[in-house]
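First the structure, which I've put down as structure tokens, then a few questions once you've had a look.
Removed: one protein chain of the complex. Kept in place: all other protein chains.
Moving on, here comes chain A:
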Amino acid sequence: MEAEEGDRISLLPDCLLGNIVSLLPVKNAACTMVLSRRWRRIWPSVPLDLDLDGSNRNLGSDGHSILRILSSHGDGPIRRFHATVSAHKATSSWLQILSNQRIDDSLVLKFVPHAAHPPLPRDLLRFSANVLRHLELHCCCLDPQLGVTLPLHSLHYLHLSNVVIPETSLHSMIAGCLALRKLQLFRVHNLRRLVPCSRNLVEVYIRPHVPLEKVSFSGTPNLESIVLLYADIWRLCPDIFVKDALPPKVRKVALTLPMLHSPNFVITPKRSVSIITTLILNMKFSDGEELRKAANMLSLFPCLQVLQIWCLAFEWTDKHAFGQWQPAADTIMCLNEHLKYVELHGYYGTIGEVQFASFLMAGAKALRAMQILHGSKLRDERINTMKSLILKGGKASSEAQLSFAWRSDIPTVREDLDSYLRQVRII
């Protein structure tokens, strides 16, 4: 074989071969081990980047698959390990292997919600504690010492969803995450008191599992954004979630509510809550009664600046279902003064959606932009027709812009959200 036509690729040093292999999907990358003796060493030397939820979905995420992949990769570090684990066979085996590795960047373990919550080993992050940047855990039991005896110094992002962890351990873990910027606590079991202590924390998301008894952000001086999901804000305010006690940089306090029209939203609240700046509603736009409730809801948040609505209408409705639902003009304080941005996600174009959008456009005096995000590509004429329908009642704010945009992920999100919301109540 001529030198010019020979094995040029082997002239590259190991680190560059490693670069190339790391750009391959995991299965192909592992296959390079059989090319030659030298190549046998390359893949195991490259930090493992395994995303079984995304790019490597085809590999399967049952325990045996995970075990085989980790065994093949050997002792080297892991850059990313993301898996939604469908079954629990072999779980403790591969968790044990993971505990022996250093995970440099991110670990995402989502166990299925309906099975028993597997316990994570105490020393799962023994070698990763100093370097791990991103940790997300679902539906498992956390050892009280995890992240406590070995604090997670480099962690920027922590997400715990439907996990079992003692309240004190959770707080110790958070306090040890010196670099933490974003914290998401979704249905952490029996968490009643949340008093995080975290200097650099910027964003916090909370979805309660049981009614919260104490919430304080005195230990998070740099906090800018608080998002409450499906929380009973009327119970929390004014005494548990105290407006005047918020850290000085907080500019966004958001609340997500379940579908107004569902039996899960039992209470018809009456009191107004001035702490909320962003409201996220889920609406079916099925009849005038629902629109009336939505308008009434707006009147309870006088300081609202941003309104996002997930439009979960899947069928065309009869206009006779609507009638006259609009409240008298100028009775909704946030429309008069503060509401600046409206987003309608998953817009379908039904009568109810047009009427509500039109109502907002005609009443929001401080409105800067209404953005309508739809899940199917629409022709320009269709968009123009919808625009003129929405603008038919006029614009209370002369500078308000109305825009339409397509997002490809909307159809899936809408369906998932619709079925998910069936079981959601405010707590």
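We adopt the following convention: a contact is a pair of C-beta atoms (placed from the backbone, for glycine too) under 8 Å apart; a residue touches a chain by one contact, two chains touch by 3 or more; residues count from 1.
Quick note on the criterion: contacts and distances are computed from a predicted model.
Hidden from the displayed complex is a chain whose UniProt protein name, among "SKP1-like protein", "Leucine-rich repeat-containing protein 49 isoform X3", "Immediate early response 5" or "COMM domain-containing protein", is "SKP1-like protein".
The hidden chain makes contact, of the residues A:H88, A:H153, A:R181 or A:K243, with A:R181. Annotation for chain A: contacts to the undisplayed chain at residues 1, 4-12, 16, 19-21, 23-28, 30-37, 39-40, 59, 65, 68-69, 72, 133-134, 156-157, 181-182, 409.
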